[in-house]
Each structure stands twice: as C-alpha cells, then as structure tokens.
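This is the structure I want to talk about, given as structure tokens.
Heads up, one of the protein chains got dropped from this complex, but the rest are sitting where they should.
Think of it as A, B and C in the order they're written, each chain with its own count starting at 1.
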C-alpha cells in the first residue's frame, strides 16, 4: 500500500496519465452517452483525442520531473481537446504541475497539495462551485480524501471521487452546457465528474503498480 | 340494362363525372400509394384536386350538351391537375367532348366512338403505346369492350378496364416516371391505369342510374 | 413524419407568402403561383421562364432575378405546374423580345409547358423552348421517357440568364441554353428518402445500411440499391457515371448538390472526394458550386453535375447574378 510519504517520480506520473488515457479510451462511449443526455455528445471523443495526444507527446520526449510531465500533458490537452473540458483539464494538469516545481521526486503529500491548487484553478477558470454538477464535484472530494492521508489515501481518493461523481445525478446543473436544461438536467450523471473520477482511479492504479 | 342504342344527355355525363370525382376521392390514398411505389406519390392528390374542381365548375353553370360538359371538364383538369395526368386526362375529356359535337343527346355508340378518338389523342400526346404500362393499358381495353356492344357494354367496359389495369402489374414501364425504374417497375400496378379503370366504373354506374 | 407546416394543402401557398415577405425584389402572385422579377418586363430583354413541381427549392423561384430567370411557376409538390401559370408568366415578362421556356424533361413538365407555349403563341408571344435532360442514371432513353432534368437546370438557367441579361435575341439565348443543356450530365444518390406532405410517410423504404444509386429529384427510388458506401466510394461511382457519358475534353463546371437534408459539412466533404476523382481522371475543374440548390424536400443525399464549359460559357457563368438562391457580382 502506498501512503502519502512515499515518493513519486516522473515515471509514476507518466504511468498515471497512460492509465488515464487507457481508461478514457475504454470509457469513451460511456462518457459520450452521458454527455448526450445533458450536453452535446462529445465528452468521450474530446478526451480520447486529448489523452491520445498526451501519450504520444510524452512518448516522444518524456520530461524527467513529475511537474514537467504534468505541464506538458496539460498543454497538450489545451491544444487538442477544445470544448469546456480542454481548458479545464489542461489547467488542472498545468497548474498542478507548476505547483510541483521541478523536483525529480515528490511525496504524495506534495502531490495532494499541488492537486488542490490545480482544482482551485479549475474552479476559478470555470467559475463553478461544489454542487454545480461539474467535474468539481468529483475533483474536490477526490483531492480532499487524498489530502486526508491514512493507510490507503489513493484508494480513498478514488472512492471519494467515484461517490462525488455519482452524487451529481440528483443535482441540477448550474454551469456548462447541462445548465441550459434547467430541471431537466436532474437525474443524469455529469460526464465531466465521471471522467474526473477516472483520473483518480488511474492515479490509484499507477501508484499501486509502483 | 343500358345498351349502346340508349341515349345519354348532359345530365348523364354530369353524373358520370361526379361519380368519377367521388371514386377518385375515395381511392386517392390508394392511387398515391401506387404512385409512391413507381412514381412520385402524387397521383391521388393530383386527381383529387382536378376532379373536385371539375365538380365545382360543372355545378356553377352546367352546359346542356354532353360534349360541352366533357370539354369544360377537360379544360378544368388541364388548368388544375398539372403533372403528366393533367394534360393527358384533360385531353381525353376535351377530345372526346369535341368529337361528340353539340348534340343535346348522344347514343352509346357515339360516345364509344368519341372516346376512342379521345384515347387516341392521349396516345398521340403522350407518345405511349399499349403495353407501356400507362393509363392506355386500361383506356384501350375499356373503349374496345364498350365499342363491342352487347347486352351490357358499360359493364363489359368496366371489367375490361379493370383487367387492363391489373395487367400492368407484370409490365415494365416505358413511359412516364415509372420508366426511370427500368426492371424495378415490374410487379407494381400503374396508378394511371388504375384511375382510368375508375372512370369506366363511374361511367357504368352513371348509366345504370338512368 | 413531422413537418414545419400548417396543413399539407397549403405548403406551396404558405411558402410563396414567405417568399413575398422576404423578397421585396420579387412579385409573388400567391393565388396564381407565379414568382416574377419586380422590374419585369425588362425592356429589350428576352424573358426566361421556368417552373416545375415544388419541393426542389431554391429551384426555380429562388433563381428569379437579374441574370437568371424572369419568372418561375411552382406546381404542387413534385407536380408540374399547369399551363395557365406559364402562359401568365410569359405575358408578365415578355418585353416584346420573346420568352424562353426552360423545361426539365419530365412527361408532366413537357406536356404542360407545350400547352402553355401554344397558348402564349396564340396571344402573340414568341416562345422558345429548351429541355434539360442531364440525368445519366436514366439510360436506354428509347425505353424510357428520356433522361430526367436535374442539377444541370441550374447551369442552363444561370448561363442563358446571363446572355439574356446582355440583351441577346431569343434565338441566341435559346441556342446557348440548348448548348449548356447538352453539355451537362448529373448523377444522384440518396441515403434516406424524402417525405411529401400529402403522403406523410417516406416515398420509399431504404433499409439501414443501404443507399440508392441513381435517384431522381421527386422521391423516386433509384436504379440500384447497394450496401452503404463511403463518401469517397460514392464520388468514384457518381463521377465515373457522369464522365462515361459526358467525355469532357476541357474544363468543366461542377455542382456538388445536396438533396435537402444532408448537412453542408458533409457536402463539402463529398466535394473534396469529387475533386479527388476529377483530379485522378485529369478533368480540369473551372468552377465548383457546393450547396443545396436542386433538392428533393428532406431527402438525404447528393448529386454531382458536370458541365463542359467553353470560354463563353465560363464568362456567362461568372457574370453578375442577383437572386435569392444564387448571387454574385452584384
């Protein structure tokens, strides 16, 4: 079991993002289907395109610091995804990466802190708050659980993010495209929250492989 | 039973065309359905529009000669139907009417002869021949049976026209819109032949009412 | 099938009312179903009149204006207009220089325009006629009503309209219209049938995963049904069908035409494939027009029209045109 004192290197982050890309690839149809219900049916293909290009870019010349890996990945998402999720996820990864600085190894504590900075940046960029039925409803619980530490913080973060995503079902959307539906957005799981939960699942898997 | 020596007046022709209008009204969907299979799905509505206006026009000032009634009806069809069937049926009635001249009463023999002139005019205008899978395949047998006389010439004409229409099913169309389908026109009853048979049915009914 | 209409019977009249509201530069006679240039008759100019069944918009009413038609006569949906319309239109646009009827080759259109020509001539109007018969899907014209008129109509109306706009006499306008007509060939495919308001259901069944090759523009099914093809395969098939009949030895005008319900983004993608095939066949393309011009209600699909174009035809194609459906240079 990995706890927050364990260190992560660039390779661990690389594995995280590769696992995320695989998860997105696997779940793309599902994400698009969710987006079809309360959005415009492109969230799966958007992230597929984005994460595929992240993997390609990292494969070409993988940076040697976790922060740099995340910054490169974030830039890649901004440049290839488009839509709302491109700038938001791009910002998440870039700001998290920037917060990590250029250390070659970072602790789980440092990652948790950096992720919180990244998630805050997403909230600021998109102007959304908890409960607005967006990716934040998975990101915040995830990063919260991670920061809380304990014997299995990554597993706890995954669970919290999953639950956060699920908790968007009864919410009425107040941001993003789903907000146009008003009451009709109730009863559907938010696609962005769902993909955010995948990121935590991928993270838990990647550190467990260590 | 009416035979060819019995005389018809303007009123009989008026009843014939009124009955034809009613039959077209009743069978419009069926005619359109047939036209949908091998044409452009408008034969029923075309004739509905045309015969409705024939009835209106005749109702306003009914001419007192059978020929004049047919000429007026034919003009009305030309001016309201459009499509292939408008000029063709319009010509059929106008030429038949012209051939009858302005006698106030005409015999069945005279009507049969005039109808043949009308049908010939249709053949000439449209350039079609027997077996081309058009209205002619009902019109010719109908007028043929009528001219043959006998105890029930109108009933015989109706039967012959019906059979003629049915016989278009296995034919390959060589004229009109159905011809574009080539082999694919085989197996469908021609809408124009079907409506032509209705004309003979209406005629038989109208003279029987006498 | 849902439609944005009031009642099926009024679809054409309602559309004409809408044209009247949107286009003050046209005179729209809703009752008699005639669309005329407001400034008709234009002095010293041959008048161009066309028409046909409705459901092919913008053809023909949308092509009335400077440099193209002087009047259009819309029939009921997919039903040729009646002679009275064309006679009236001819009278409205004749400046004494005569009128040219541009007629798509369908039995109904031919018969009704012929009758109208007779009537107009009786009224002392000089009438020329030209048939458009460009659809290569209809072969063996000995055993059919002859090739149908489809997309080529646009080129005939545009080019003859430009020559008329220059003040050429009827015989020259008629001659170039005939030349263009003979220089055009088209081929169309449907991915989904259309639905007429009167019938309310599709004009033919097309199973998922199949398409119709060689369709007409009246909801008629095509000559052949095949398993669904890619845009590139369709372009190969359609362009080759056209070229094998047209055999151009110089530049062509190309119309990549939508049947009504195919999104413009797909049409442009199809245009790229048409261009590719023409490149491969070494046919130089002088001009390309992409859009929904000669449609078939809500049919999904496209057609390709190619037109052999000499210098004069190109010049006239490029000349100013100002109509609701086609406009450039003025």
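By our rule, a contact is a pair of C-beta atoms (placed from the backbone, for glycine too) under 8 Å apart; a residue touches a chain by one contact, two chains touch by 3 or more.
Predicted model, so just to flag it, every value in this text is computed and none were measured.
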Omitted chain - touching chains that are shown: A, C
Per the touch definition above, residue among A:22, A:125, A:166 or A:186 touching the missing chain: A:125
Hidden partner chain, touching residue among A:49, A:116 or A:189: A:49
Selected residue (touches chain absent from view) among A:68, A:81 or A:199: A:81
Residue ranges of chain A at the interface with the undisplayed chain: 32-33, 36-37, 39-42, 44-46, 49, 78-88, 125-126, 172-177, 179-182, 184
Residue ranges of chain C at the interface with the undisplayed chain: 2-7, 10-12, 14-22, 54-55, 57-58, 62, 77, 191-192, 208-209, 211, 228, 230-232, 234, 256, 260-273, 275, 285, 288-290, 292, 295, 297-298, 300-302, 322, 324, 327-330
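Throughout what follows, only the chains that are shown with their structure count from here on.
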Furthest chain, CA centroid comparison against chain A: B
Distance between the centres, which are taken as Cα means, of chain C and chain B, whole angstrom: 32
Approximate Å spacing (C-alpha centroids) for the pair chain A, chain B: 75
Between chain A and chain C, centroid-to-centroid distance (C-alpha), Å: 54
